[in-house]
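Left out: one protein chain. Kept in place: all the others.
Presenting chain A:
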Amino acid sequence: MKGTYLGEFEEVVLLATAILASDAYGASITNEIEQQMGRSVNLGAVHAALHRLEEKGLLSSRLGGATAERGGRSKRFFTVTMAGTKALDNIREIRNRMWSAIPKPA
């Protein structure tokens, strides 16, 4: 059974998908992550994460339009599901709680 535990990279991919909102697909997510994090990312790693997230039910996908740049090939758009949003909120809440627990330097 697949747990809902999110790995670090999965979290990043999920966030990138959420940022791109209606324009999230493999290439754009890869670009987004590269820009946000300032390091190069393999397309394979991104797709693997997308696939896992979809299996966990945090993302859903549909096939959509093509552009000339893609050689006429369709895009697979990803959107964050309710469960995905909840998972992100959950992580953020945990992080916030942990941040606030750090004792303030005097």
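In the analysis below, a contact is a pair of C-beta atoms (placed from the backbone, for glycine too) under 8 Å apart; a residue touches a chain by one contact, two chains touch by 3 or more; residues count from 1.
Heads up, the rule we're going with is that contacts and distances are computed from a predicted model.
Novice: Which of "NADH-quinone oxidoreductase subunit F", "Gluconate 2-dehydrogenase subunit 3-like protein", "ABC transporter permease" or "Spore cortex formation protein SpoVR/YcgB (Stage V sporulation)" is the UniProt protein name of the chain not shown?
Specialist: "ABC transporter permease"
Novice: Against the chain that's been left off, what residues of chain A make contact? List them.
Specialist: Within chain A, the residues that touch the unshown chain are 25-27, 30-31, 40, 42-45, 47-48, 51, 63, 66-67, 69-71, 73-76.
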